[in-house]
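Every protein chain of the complex appears in place save one, which is left out.
Presenting chain A:
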Amino acid sequence: MSAGSVLVVGASAAGLATAEALRRKGFTGRLTLLDAEPHRPYDRPPLSKQYLAGDWDADRIRLRTSTVDDALVVGEAAVGLDAATRTVRTATRRTLTADAVVVATGLRPRTLPGRPDLAGVRVLRSLDDATALRAELAAARRVVVVGDGVLAAEIAATARRSGAEVTMAGPQPAPLADQLGPLAAGLLADLHTARGVRLRLGTAVAEVVADRGRATGVRLADGETLPADLVVVAIGALPATDWLAGSGLRIDDGVVCDERCVAAPGIYAAGDVARWYHPGLGRLVRLENRTNATEQGIAVAGAILGADRPYAPVPYMWTDQYDARIQVHGRPAADAEVTVTDGAVADGRFVAVYRHAGRPSAVLGWNMPRQARLRRADVAAAYAGESRPEGAR
């Protein structure tokens, strides 16, 4: 199928990559790129790093839009979709119909139950979130970061730079333990501790405690209260699919798609919101990382233009915390067997290969990006369908 008109909902990494790739590949039909946020497209990874730290300003994190400027409509949310007619309704009561509709609406942050309106409680997903958090961090003396995943760890690292007392609280034994396993998570715990972040891990956070509408701390499941004048909640995010209720699409932890990222005839999904069938892994997966957003966007553009190729990437993510740059090719399982293949843990530079049932399923580089990439080939087979390590989720 080749479409005469395309409507992309969500103009961030995935949506913009789709639109740019359509134009690059010679699409000359009608193109609309719609986003709810009032800002021109910007990049999210720096929001917890250089932008939050104050090193970069908003101009520095703008995404490139020069080839799709004419298609961009910002500040207008999609509020409904009829998949059968490929018609999108917007908050300004417009209806937009296209031959192909791409869902690229990303995620919305999870919040702690109750009291979302308290002062001194912040989440981080958007530029406005980051701008508000940056201002409050500058004044905060005691910060509690609720969460123990990658975003929580990055926020804690950046918050520490402003000189505040920072505590990280979450249920895992160490930051990113589920994601990276005990070796890397243990090193991250040591790194945060050495930089003065207090880790109060291994216990879930029950609630934010407040006085007169302002957060004063968090209460842990074991009863202890950690005082804070700023609470940052980074406990994960959920696919932004509310607007797709009643659309006729299958929604189950994201927009469910086949191996060509097709959710229904003429409807595609890309980026953090897409849960597609990865043919190499033989199951539905949803990735929340920056390179997938771009690569899947490009794949969807190809599919719209008639390419008949399944989307089967080797997942890739990176995180920067203090002076550690960690990169992961593939999906490590926490219970995998881990072998250091290059460098040395004691030197703060190494590459580790994760194996499941003897087969490599992921490579982690710690301050060794080039060497980690060179080992990527060892895990590629696991994502091409030639072998399916049990733990490669």
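As a convention for this text, contacts are C-beta pairs under 8 Å (C-beta built on N, C-alpha and C of every residue); 3 or more make two chains touch, one makes a residue touch a chain; residues count from 1.
Quick note on the criterion: contacts and distances are computed from a predicted model.
Enquirer: Since a chain is absent, check the UniProt entry for it and pick the matching name: "Xylose transport system permease protein XylH", "Catalase-related peroxidase", "Cytochrome c oxidase subunit 1" or "Ferredoxin".
Expert: Missing chain, per its UniProt entry: "Ferredoxin".
Enquirer: Using the document's definition of touch, tell me which of A:R30, A:R161 or A:R325 contacts the absent chain.
Expert: A:R325
Enquirer: In the full complex, which bits of chain A touch the chain not displayed? Write them out.
Expert: On the chain A side, contact with the omitted chain comes from 17, 20-21, 24, 43, 45, 63-64, 290-291, 294-295, 298, 316, 318, 320, 325, 327, 365, 367-373, 376.
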